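Complex shown without one protein chain; remaining protein chains in place.
Chain IDs A, B and C follow the sequence of writing; residue 1 opens each chain.
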Amino acid sequence: MLIVMKPSATAREVDAVVNVIQAVGFRAHPMPGATRTAIGITGNEGPVDGRRFEDLPGVAEVIRVTKPYKLITLDLRPEKTIVKIGDATIGGSELAIIAGPCAIENRDQAFAVAEAVHKSGARFFRGGVWKPRTSPYTFQGLGDKGWEIMAEIRDTFGLKIVTEALDKSSVDLVEHYGDVIQIGARNMQNFSLLRRAGRSKLPVLLKRGMAATLEEWLLAAEYIMAEGNYNVILCERGVRTFAQHTRNTLDLAAVPAIRRISHLPVIIDPSHGTGNAYMVTPLARAGVAVGADGLMVEVHNHPDLALSDGAQALTPAQYAQLIDQVSAIREISVANW
Amino acid sequence: MLIVMKPSATAREVDAVVNVIQAVGFRAHPMPGATRTAIGITGNEGPVDGRRFEDLPGVAEVIRVTKPYKLITLDLRPEKTIVKIGDATIGGSELAIIAGPCAIENRDQAFAVAEAVHKSGARFFRGGVWKPRTSPYTFQGLGDKGWEIMAEIRDTFGLKIVTEALDKSSVDLVEHYGDVIQIGARNMQNFSLLRRAGRSKLPVLLKRGMAATLEEWLLAAEYIMAEGNYNVILCERGVRTFAQHTRNTLDLAAVPAIRRISHLPVIIDPSHGTGNAYMVTPLARAGVAVGADGLMVEVHNHPDLALSDGAQALTPAQYAQLIDQVSAIREISVANW
Amino acid sequence: MLIVMKPSATAREVDAVVNVIQAVGFRAHPMPGATRTAIGITGNEGPVDGRRFEDLPGVAEVIRVTKPYKLITLDLRPEKTIVKIGDATIGGSELAIIAGPCAIENRDQAFAVAEAVHKSGARFFRGGVWKPRTSPYTFQGLGDKGWEIMAEIRDTFGLKIVTEALDKSSVDLVEHYGDVIQIGARNMQNFSLLRRAGRSKLPVLLKRGMAATLEEWLLAAEYIMAEGNYNVILCERGVRTFAQHTRNTLDLAAVPAIRRISHLPVIIDPSHGTGNAYMVTPLARAGVAVGADGLMVEVHNHPDLALSDGAQALTPAQYAQLIDQVSAIREISVANW
Partner (left out) sequence: MLIVMKPSATAREVDAVVNVIQAVGFRAHPMPGATRTAIGITGNEGPVDGRRFEDLPGVAEVIRVTKPYKLITLDLRPEKTIVKIGDATIGGSELAIIAGPCAIENRDQAFAVAEAVHKSGARFFRGGVWKPRTSPYTFQGLGDKGWEIMAEIRDTFGLKIVTEALDKSSVDLVEHYGDVIQIGARNMQNFSLLRRAGRSKLPVLLKRGMAATLEEWLLAAEYIMAEGNYNVILCERGVRTFAQHTRNTLDLAAVPAIRRISHLPVIIDPSHGTGNAYMVTPLARAGVAVGADGLMVEVHNHPDLALSDGAQALTPAQYAQLIDQVSAIREISVANW
């Protein structure tokens, strides 16, 4: 159920509708837009009788939702969501660049990379503190020592910190030290984790699962939003196919497909999406050309020595080149598309 | 590193080697076998110097492990692991049948199905108490009420309870009320959950992820075993492909492939593996013929009314027919293969 | 359009209906069944007005076909098609075994394998005369010399010859020297070849394409049948997925899926379906258990020396064991399923 308010509806009228929704035991999700507010309803088992809302003051229309989505849709919010993280944004006119090493390995490495990231004009620093690794016997991240380094980078460079949370308790730590909670591909359907992130005040960057359909991915976003956190950023990072020349097959058509359905911003990860450093810049260009709101890129000061994912990390010099090229494309794209 | 003891080694000699391993700060995983004990070593960062173990009394051989696996391998344990759950087994001569509804919906449903399962001679009852659902707006399981019903079924029929744990705290509940911890396909790489299950005394049934390679799946088992829980049962439940006539493509070649590498038992889930009730019995026959150690089958007293996965559930009558057919194949298979 | 004749309809009445269909410019496909004959109509562009057929003598019913299939369906022929090749059959009570080397390499090799195949009781000998190879620089088959060897094997052992045709002109040669035209996975949508095979008097064994949906595969069969050749045998040989422990993923659920839709027999190729000799026998057992009408198996007297696909070929001794095991399963299956 979706309640669309009149353009002329007052804040008080919106509140009154929210109160009625809560009074009958449901959850209300008001989404203010450029021209009107819409209110999504969740928490109902089975269909809701919409007639009780139709005559409330300020209500323009009551829409029964037949699609599997309620909150991610353009029906609820026709304009794109712009996620604000301090003075930076994702989903607006700015191209969001999230760059950094796969894992924080030590202070020197992290600072060398952070300096390059900061110098490029990027606003976000990524870096794994714990790394979800396929094998229990490979480097699993610095853990607590990593947090100290991250905190120092935030202070020194003013970069916003994006890092992965693996379970409920690690969300607590990201909330304490970071700016954006990343949920990785392997956890895209870890519903306990999605719900916990949905109760956070921090934005959530939700990576697409390795074999997730668009619907499954958007419903994972819906899990987060249903808990009240509407600042979700989707990240396409490639899907698993038979192809062997890349680690994953980057599915850029996901960007226009999501635009048709959802107001959520979408970014591209060409590093995991290809697994090969020499492909990252061309695919980053393609990601910006297709219309993505940002990029997530792995950078390492010594890719050859990286403790994880070195094969796909750019050097600071390669990264600077990438930024130049995507900026040129973004410039013509924002003007015309 | 893998230490193979002489066939003549005494328990005291094995203990002595374990003590040395622990004294140098590693973890020892002794695996007694029919003819000899082998001891796996984990917890090392980088290679271990094996010479210190070579001359200990009772040691036959020290093997450097170059494969990504340490504990799941036939090198460590040449005979198949037989998981014992009370008086039932998985991995031995008995064909293990785990049957029950997708989700516990109410007492009548659960008892009707449990009676059919018990009557068929099966030893295990499956049933979701919480259901990890793709959408936040569909039936999510009975929760606590489900546990009471499960406990009653265990008492009444003597069936062992197999149910899914979604996060660390739900492992606690399975430990309290159930007999086998199931880890679902969506959580196969939820490493926090794998580690928690690895510290449990209950056996763990580990479903293959939707797009997991064999190596990723076996390394997920390795995560559990590295924590000290060696009772892991692998469950093939189909992988995601382009095919549209089934919900998933059941990869039966996984059974001989795992047999070549690992001592862990493998069972087949033809219900999720096909998604269509009319295919479940033929694929169950195929699963037993290929050499699986057991089957996991969804049964519902009224599939048409099921709150989840009704399309793939068998009626009690269809299920009885399945058991007849697979038993006949198992009989000739145990004799000859 | 599908015209179902009354059980009492005479051959003359069937002929009369066929004549009317042809007179209005369409093609008639009469399919005699156990209890009644049905006549498929192809060659129409757009819908046919069925009223003109409804009142013809002997007509029971005129059915408008809305599915993409016309001739492969159980609507047209409710009983399974039994393809007869001399005194052998595929699709009847007999389990059809087609065995032989990937490619005919020389007389000694071919005769050694043929003897083992014959001794096992199999009725069909497979062997590539031309080999469609991924690289232009690898062994492409013996060509004409291969035909002489094949002809001699047919004479000596009474085995029916199954061999692949790559284009229209090679169909001519199979018609001259062989018994069954095989169309390979790479040519499943080579429509020129399908049409040519459809005009042959020999049965056609149609392998599933590497990434073909069930619908595409059945429509490829439809291409053959639309030309008048109703003796089509479908062969599942695995599909391409992300999995790396096998060459292809054998999709055994295709067997019950086809049974629901089509009267055509289906066989399984566990050799290409796995690519590993040690998996062939377990998957052959699974194929028979799932209900396939036959098996296609690669056998080589010296797999190590094979010029193509040696890794998946069984030795004569392994092959004999396979036959023993599948025969035991077939015996219980024919009785009960």
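Going forward, contacts are C-beta pairs under 8 Å (C-beta built on N, C-alpha and C of every residue); 3 or more make two chains touch, one makes a residue touch a chain.
For clarity, every value in this text was computed on a predicted model and none was experimentally measured.
Check C:Glu105, C:Glu222 or C:Asp251 against the missing chain and you find that the one touching it is C:Glu222. Across C:Leu74, C:Ala151, C:Ala211 or C:Ala311, the single residue that touches the chain missing here is C:Ala211.
Of the residues in subunit A, those that touch the hidden partner chain are 211, 213-215, 239, 241-246, 249-257, 260, 273-274, 278-279, 282-283, 285-291, 324-325, 328-329, 332-333, 336-337. Although one chain is hidden here, its contacts on subunit C can still be listed: residues 42, 68, 70, 132-137, 166-168, 186-187, 189-193, 209-211, 215-216, 219, 222-223, 226, 240.
Touch with the hidden chain on the side of subunit B covers residues 240-242.
As a convention for this text, only the chains that are shown with their structure count from here on.
Separating the CA-averaged centres of subunit B and subunit C is a span of 38 Å. Among all residues of subunit C, those that touch two or more other chains are 241-242.
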